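Have a look at the structure that comes next, please.
All protein chains of the complex are present and in place, except for one that has been dropped.
A and B are the chain letters, set down in written order, and residue numbers restart from 1 in every chain.
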Amino acid sequence: MKTNNILLKFILAAYLVVFFGYLLGPLVVMSITAFNSPSFPKLTPWECLTFEWFDVLAHDERILNGIENSLIIGIGTVILSVIMGLAGALMLTQIWPKLRATYYTIVIAPILIPGVVLGISTLVFWDRISIMLGMSSGGILHNGIFLTILGQSTFIASYCMLVFIARLQRFDTGLTEAALDLGATQVQAFRKILLPFMKPAIGSAAVLAFLASFENYNTTTFTFGKFPTLTIELAQKVRYGINPSISALAFIIIVLTILGALAHEIYRRRQQLALANGAPVAAVSGGFQLPKIFRGNPAAIILVLLTLGGASTLWFAQSYSPDVCKMDVREQKRLIQEERIKAIREKRQLELQQKQHQGPDVFGGSKSAAPATQSPGKGAFGNVFDPGNLDKSGPGAVKPQEPTKSPGKGAFGDVFAPQNLDKAAPKED
Amino acid sequence: MTKGVDVDLENVWIRFGDFVAVREANVNIKGGEFFSFLGPSGCGKTTILRSVSGFLEPSEGNVRIGGRDMAGIGPNKRPTALIFQNLALFPLMKIWENITFSMEVKGASKAERRKRADELLDMIALPDQGEKLPSELSGGQKQRVAIARALCAEPDVLLLDEPLSALDLKLRQHMRTELREIQQRVGITFIYITHDQGEALTMSDNVAVMRAGIIDQIGSGHTVYNDPATPFVASFVGENNVFRGKVKSIDGDMALVSTNRTGELLARIATTVQGSLKVGDPAMMFVRPEALNIAPDISSAPNRFAAMVKHEEFEGQIYNVFLEGSEGKEIKMSLVNIGKERQSAEGMNLTLEYVPEQAIVLPAGELASE
Partner (left out) sequence: MNVGQLFKDFFAKNGIGLGTFLLVAVLFWVVILIVLPQLSMLDFSFRHHLPPPEMGGPKDTYTIEHYKYLVLGAPGADTSYNVVDLGVFGRTLLAALFVTILDLLLCYPLAYYLGQSRGGGAIRILVLLLIIPYWINEILRAFAFRIIFGESGLINEMMLAMGLISNPVDFIRANVALYAGLGYAYILLMIFPIYNVIESLDRNQIEAARDMGAPWWRIHWRIVIPYAKPGISSGCTMVFMLSAGALAAPQILGGPSSLWFTQIIYQWFNTGGNWPRGAAFAIVLLVTCIIIVLSMMRLFKVKIGDIGK
C-alpha cells in the first residue's frame, strides 16, 4: 500500500514536470534565444550574451507600426465587443423563453466558427455591400481597421458575453426593482445599480477582449488590408526569415504578462486579506518579519524580485558589451577553421607521405586519418560552450524547473544565472 | 408627513399563463391603516403586493391608490414604497446612499441628501453608521435601513413583504413593536405581508387571510381569531381542535353537531354562515386548546367529551395536555399554570368541557395543512 502511494506520488510529480515542461519550456527557450548572438534564433550553440536584438527590435519600423495598428484595433474591438456582449447578456435574461435556446446558439456560435471563416465572411460581406452601394474601393468599407474591428468583435463579443452572463447570474433583479420602486427611471436603475454591479466584469471582459484582439491572427489575416497588426507582422517575419528580435519581443511580452498576472494575484490576495480582516494572522514567524504586504503573499515577493532582477539586468545591459565575446567567438571560429584546414593539410601530407612510404596501401592510410580529423572537430564544438559559460557558471543557482541532465541543458540553466544572482541577493539581506 | 391614502383592489385576478395566482380579490384598505395579508407560503401574497407596487399589472380588475386607478402607471410613478422580502439593499452603496437613493434619482444635492440621511439614521437609531456598507450591518440593522430607505421616498403607502422573516425570534418580536410605532408616528398606510399569524395579529388593524390565491376573510385580528369565516381560517389562525360531523339541530345561533366519533357537541354557528347553515349539512366544530378545561365531574353533556391523556408538556405559563383524539389527530388542551405542582395525568381518561359560545361550527371545508 505504502509503496503504491510513493509510486503514485512519483508518477504524479513526473507528470506535472512533463506537463509544465511542455507548457513553459518553449517560452523559456524562446526567451533565452533573445540573448544569444547568432542571427538565427537558437539556443545552441551558445555564443555570446547580447542585448542587441532588443535594439534591433526597437528600430524595426514594421513592428512599431504593427503595434500601433494593434492598439487602435484593440481599443475599437474592446469598445464594440464589450457593448455588444453586455447587451447580448442582458437580452438573454429577457428574451422570450421559447427563443432563448436559439438565441444562445447564435451568439455563442462565433466562438466555435473557425476564425478563418469569420474573417472571410466579414471580408466578403462588406465587399459586396460596398459594391452594392457603389462605393470606391478606398472607402471605409474597405478600410482594414474597420473590417478587422468588425471581424474580431464578432467572436470576441461572445467571450465578453460569457463573462457578463456569469456575473449576471449573481445579480439580484430585486435590486433593480427596488430602485424603480424608489422612483428611479429605467436608465437610472441601469446606470446606478446594474452597471456598478457589472463593473468588475466589464473590466475583465475588456482585458480579455483586448488580449484576444491583440493576438488574433486567423480572422485578421483576411481583413487587415493596409493596416497589418503586430500579429500579422510577426507571422510574416516568422514565415519569411527570422532573427532573434522576435525572441526579444516575445521575452518582453512574457515578462509583461507575468508582471500583469502577478499584479492581479497580489490585488486578489489583498482583497481576500481585507475580507478576512479581523482574524489575527499568526504573529510570530521565525526570526524576522517581512513587510506587511509580503506576509502570506508570495506573489508580491516574486514581483519585487522580478522587478529588481529586471532593473539590474537593464543596468547590466547598459554596461555590458558583447563585442569582446563576439570577437572571441569569431576568433574561435577562425581557429576552428584554421585547425580544420591544418588538419586537412596534415592529412594530405600524411597521405602523401604514406603514399610515398608505403606505396600501394591507400586504404589503410585513409582509414587511420579519418578519426584524427573527427576528434578535434568535436573538441572545438565543445569549446564553443566554454567562453560563454566561463563568465557565468560561477554561481550555482539553477531554476527549480530546469532539467539537469545533458551538457546542453546545463548551459541552458546557467544562462539564467546572472539574473538569478541579482534576484537572490536582496532576499538574503 | 403625508397622511396615508386608501388602497382598493377591485375584483383583481392575476394569472401566470394558465395558473391563477390571485382570484377575485376585493380589498378596501383605509388610509393610515396597518393592514396585513396572512397566508401560507405560495398563496399569492407577494403577487398581490407586486400588483399594488406596480411590478405586475392585474390580468383583470383594477388597483386604486387614493382613489386613482393605477393601470399603466409604472412602479417608479406610484406613491408606494416596497420593502422587499430579502430587503434588496444596494450592496455597493453606503448606508446613507442607500437611504437617500430616492432623492438621488430626483436630483437632490449631496448636502440635502446627507442631511436627510442623518435625520433618518437618527430615527432608526443607527446614528453615525451612514458610511458603512450594507454587508457590514447586522440583520436587524439592515432591516431598519430598508425601512428608512422606503420612508425616505415619502410614500403614501408602505408595502412590506415579510420583512422580519430572516430575523431570529427575539429580534423579530422587538421589530414588531418598532414597526408598529413607526407606523403610528408617520401615519401612512402600511400593507404588511406575513405567514406568521402572531405577527399579523399583534400589529394589524385588519387582516386578510389568504388561501391558494383566494382571500377567505378580512377583518380585525379579533374577528379573524374568534369568528373565523372558513375552516381554513379557523385552522390557520391560531391553534384549533377540529371535530367533523353533521349538523343535527339548530337553535338560534347555536348548533348541535353530531360528530363522527366524539358524540354530540354544541357550539356557536360562525357569524358569516348564520342562516345559511342547514340541519343535515356536513360540518366542522372547532374548539381552541385554551377553551378546553377538565370537567369537575364525569357526567355527560353536549359541551363535554372524554379522552385519554397521551402526554403533557410544561411551557412555563401553561401546561399543554395532549389527548388521544378519536379522529386520529391529537386533541390539545392548554391549562394555565396557577403555580401549584400538577400531578401528571398521563394514561388517565379525562372528561373535558368548554363554553359552547367559545366553540365554532362551520360548514365542512378545507383545513390548513400544518
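Keep in mind that, in the parts below, a contact is a pair of C-beta atoms (placed from the backbone, for glycine too) under 8 Å apart; a residue touches a chain by one contact, two chains touch by 3 or more.
Model, not experiment: these values are computed from the prediction.
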item: Displayed chains contacting the withheld chain; value: A
item: Of A:I242, A:L308, A:I336 or A:L350, the residue in touch with the unshown chain; value: A:I242
item: Which residue of A:I258, A:L273, A:L308 or A:L350 touches the chain not shown here; value: A:I258
item: Among A:G76, A:P110 or A:G183, residue touching the chain not depicted; value: A:P110
item: Sites on subunit A contacted by the missing partner chain, in the whole complex; value: 12, 15-16, 19-20, 22-27, 29-30, 33, 40-45, 83-84, 86-88, 90-91, 94, 96, 101, 103-118, 120-126, 128, 131-132, 150, 153-154, 157-158, 162, 185-187, 190, 211, 214-218, 221-222, 230-231, 234-235, 238-239, 242, 246-247, 249-250, 253-254, 257-258, 260-261, 265, 298, 381, 406-409
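As a working rule, only the chains that are shown with their structure count from here on.
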item: Between subunit B and subunit A, distance of the C-alpha-averaged centres to the nearest whole Å; value: 65
item: Interface residues, subunit B side, partner subunit A - complex; value: 53-55, 74-77, 80-82, 84, 86, 88, 90-92, 101-102, 104-106, 149-150, 153
item: Complex contact set, residues of subunit A against subunit B; value: 172, 174-175, 177-185, 188, 192-193, 196-197
